[in-house]
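Missing here is one protein chain; the remaining ones are kept as they sit in the complex.
Entry: subunit A
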Amino acid sequence: MPGIQRTGPVKNKRGSNTQSQPAKVAATKLAKASTKKKDEDDGTEMGDGTDEWMQRKTLIKPPDQLDLTEAELKEEFTRILTANNPHAPENIVRYSFKELLYQRTGSIDQLATHFMLEGNLLHQDSDEARRQKARQGYPEGMVPIATEAKEEKPDTLQAEVEEVMEEGGSEDRSDSVQHKGGKPEQKQTNQFNFIERGSKTLNNPLRQMGCQTEPPPRANFSATANQWVIYDAYVEELQKQENNKEKQRASMKKEEGKSKKKTMLVETQSDDITKFRKVTKIVERMVIQNTFDDIAQDFKYFEDASDEFRQQEGTLLPLWKFQYDKVKGLAVTSLCWNQRYKDLFGVGLGSYDFTKQGHGMLLFYSLKNSTFPEYFYTTSSGIMCLDIHPNLSHLVAVGFYNGCVAVYNLKEKSIQPLYTSTAMSGMLTQPVWQVKWQKDDMDNNHNFFSVSSDGRVVSWTLVKNEMVFTDIVKLAVGDSVTGGLEGLQLPNPACGTSFDFHKEVDYLFLVGTEEGKIYKCSKAYSSQFLDTYDGHHMAVDAVRWNHFHPKVFISCSADWTIKIWDHTVRTPMFTFDLNSAVGDVAWSPYSSTVFAAVTTDGKVHVFDLNINKYEAICHQPVVAKKTKLTHIEFHPVYPIIIVGDDRGCVTSLKLSPNLRKKPKEKKRQELPEGPEVEIAKMEKLLNLLQDPDNSSLG
């Protein structure tokens, strides 16, 4: 009723704001035609809301509502609802391959699908259901009714359920149903998609790969838990704790941050720098090897190829240079290679200048580290000579400028020598120019000899904690050789400047003096010389026996000459003039005819009597000008030499192949024989030149 009333006023008042209600209008009029007024106002409510609104007298007009005249308001609009899909396109054009042109599709599908659900129900009277039933062997029309006691639902419902199940159209392929035979219960199961629930296995739910994360990483672990394993672990832990406590109790030394330790777990001793000593040493060596890599390569492998073209000459290739800051101002006074460790050599530093006497230093360098000495000792007085024990390479004998001698033990960490001679124990009053180790004496004590400017050749024996000295020879001026006059007169002591022991004949040794004479002495005779050689006009700086030939020795002196002697002959066999004071001369260990000398003009001269009897086959300035070379030593094994200069610097040089020619090889015992033969040849030559004074050797 109220609806009808409403429609009346709606019609009359077209300007009203009520929304026409097509449903109610349709109810009153024909379904196909209805009046519908489209209002522009959507604000009003339908239904009950309009009742209230109607009671108000005043009309509220929306501001944008059309203003229509009465006549226009009375106009009726007719709308027609059709079954056409308003959204379907009206002008679909398709290409027709038959006529090869675009053609308009005649009929356009007006079907609009709002919702689709694939069902699995078959109507029981449809064809398919009938076919299914026929397959299962049931006559048409028969509707199996289930009256199973299993079903707990009431019958009416059951019947419905059964009908639904039947209409479900699922087919159970199991034979059990058919075996039931006359049993009315029959499920019509879907032929395509039915599985008995009881026969289902559990399928894992399917997961999408795209949205899955990676599983957390896994690792394996295995161990054994036993009583002893547990016990051991505890014991270890306790020990660690104790050690930690000790560490804390000990002084808190801070380590340098550069800990190169790999296994921190094994660390049980206290941390201090000494632990890193070995490690840092190795690292230092590596760094130095890398820095001086080319020198190391040269040392090992470089052979001067140009020697092939220069038959008569050789060269010296400079290798490492050993310098140490603290030795500035000191001259190298002695060099000695270590017999056992082929890369170690000792340098004694002091001063030759009488007026400038200060401290001295004893350094040991390794070829592997040319930047810093391995060992160094500072001494109060300048060192004049040193010798490393041939067997016990940690014992070093040193002679000082103040006449003391000392023995250092390289193995000990202290900087004090093992033994020192004091004023009581026979200190010499003059500088000690040379020391040499001897074989152990009868009591297996080490002993060495020393020669000094006060004319004494002293033997020092290391007996337990002290050194005992024994004078061996007192040198005297004068030609007193054969007569025993020395015992009567007060001999003026000659100043011995160098000596050398024979390689094979133990008691035989040579002493060179400041006057230029060379004495051949024996350990057995303390006052007599076996022989004297008028060698030089000035002090003899070095005498050396030849390594191979038992009779040949060489001497050099400040009178610019080098002389080679046969100790049975009073006159020298060869003389070389070098134009400059000769500081030192040394035989080469590999050939009996090769020797090298250094002069104060900074040159090294290398001679090979085999090749050239009159001249050096190599003379080469090695150091800067105004630097005097003081000493030279051949390496026992490698083809290098070291030369020391008066600036405290030691240079190592490699000998080119020409300088190291060995005599032609014979089968056995070639070296001792070869040079002997050579020298014999040379002697013959000399004999031809000089007076037939010299006895010819066979």
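Quick notes on this structure:
Note that contacts are C-beta pairs under 8 Å (C-beta built on N, C-alpha and C of every residue); 3 or more make two chains touch, one makes a residue touch a chain; residues count from 1.
Please note the rule applied: contacts and distances are computed from a predicted model.
Its UniProt record calls the unshown chain "Dynein light chain", which is the correct pick from "Trafficking protein particle complex subunit 2-like protein", "Dynein light chain", "AP-3 complex subunit beta" or "Ribosomal RNA-processing protein 42".
Remark: the omitted chain is touched by one listed residue; of A:Gln227, A:Thr274, A:Asn290 or A:Ser414 this is A:Gln227. Residue-wise, the contact with the chain that is not shown comes from A:Leu238, picked out of A:Leu59, A:Leu81, A:Leu121 or A:Leu238. Contact between subunit A and the absent chain runs through residues 216-227, 229-231, 233-235, 237-238.
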